[in-house]
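One chain of protein is taken out of this complex; the other chains stay put.
Take a look at chain A:
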Amino acid sequence: MSQRTQGRSILPGVNVDDVFKDHDRYFLPRQSFQSLIDQLTLQGYGCVGPVMRDGAIIFDRLDMASQLPQGARDRQAPGYYRLENGGGPRWFSWANGPQALKPYLFPSREVLWEGTVDEDGGLNFKERIIEPEPLAVLGVRACDLAALAIHDAHFLKGPSPDAHYARRREQLFIVAVHCSHPASTCFCVSTGDGPAATRGYDIALAELDEGFVIDAGSDRGKLILDQLPLSKVDEAQLDQARRELNAAVAVQTRALPEGPLNRILFENLDHPRWDEVAERCLACGNCTSVCPTCFCASENEVPSLDGQTSEHSREWSSCFTQGHSYISGHVIRPDIRTRYRQWLTHKLGSWIDQYGRSGCVGCGRCIAWCPVGIDLTEETAAICKDARDE
């Protein structure tokens, strides 16, 4: 896969000035951006990227640079998301929308296998083999890359890697864009996952008014770069890109409390805050659906009417659904309190024991897209505060 830039992340206190230090950086003028889309298309990739639809930034098929959300700014707050026109030539002056990479690798619904009854009444099972087209996603953020690394660990590294995920992953080409305009809901600095894209991409871009500072993070990325009308990047452009990243760090106000959350949360399973949040939480599953690291699914048998075939399908589920806590005739998490607690203790706590890091990359999506504006940083802080006061 991509040639990784070893071991760097933008942790609190780490100097973002290091981001543009090593490998070769070039400059791609804004008016030549279309050549990037064209080159990707020429080399066989279908391109998707950010566009404005129904009042949000969503990822969709992208053929022309003119489809990009020029001047768009996202105003986000708990339970609130609005796009505004901030003017100017830029295409990436927003933080994020409800989804980015997740639906492309882990679709919300797909058939995994099919069962059929043969002439003699025997059962046959046939795996659904998928052959995905090469796909280039433009406009991926640092938090999305961090979430992707988590999904890779979950879907690919276990004893039985997920074949569908693996095939889609092999075909994925990533054009990352450093974040210059985090939303008020973003806290990637506190999780150590952004705002700079430092690894796991094929091409990375830092947007300036006149164009992009561009570099390749993989051999495939280099092949594309070789075909673009690039010039040498100058010091002033690098300075500008660094200043914008520093500003993107400084502007973030939300943060997760210091850990170890896997200990603190589990020591506070009876904290009254769980009852309090359960009064507000709707158990609707929006938070888990927009979370780029959540991977829970339910599997269902969908028989044909004649009963001769059945499709085994997988769809996004959530720790907030009843089905997710149903075990052999018994619902083990019958109320909203235990379901919210499951979400937070897994995401921020037991995830660390399971995958070696927290399941939160600080994208803030669950805060903005919660219909009643529940903010996990606030809930976690309330529980940790009492733990520390003790």
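In this text, contacts are C-beta pairs under 8 Å (C-beta built on N, C-alpha and C of every residue); 3 or more make two chains touch, one makes a residue touch a chain; residues count from 1.
Here, contacts and distances are computed from a predicted model.
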UniProt lists the protein of the undisplayed chain, choosing from "Sulfhydrogenase subunit delta", "Xanthine dehydrogenase family protein molybdopterin-binding subunit", "ABC transporter permease" or "Transketolase", as "Sulfhydrogenase subunit delta"
Answer key for A:Gly307, A:Gly329 or A:Gly356 versus the chain not shown reads A:Gly307
Full-complex touch with the removed chain, picking from A:Phe33, A:Tyr201, A:Phe295 or A:Trp369, is A:Trp369
Considering the complete complex, of A:Arg109, A:Arg243, A:Arg263 or A:Lys385, the missing chain is touched by A:Arg109
Touch rule applied to chain A and the missing chain gives residues 53-56, 58, 79-82, 98-99, 103, 108-109, 279-286, 289-290, 300-308, 315-318, 320-323, 334-336, 339, 368-373
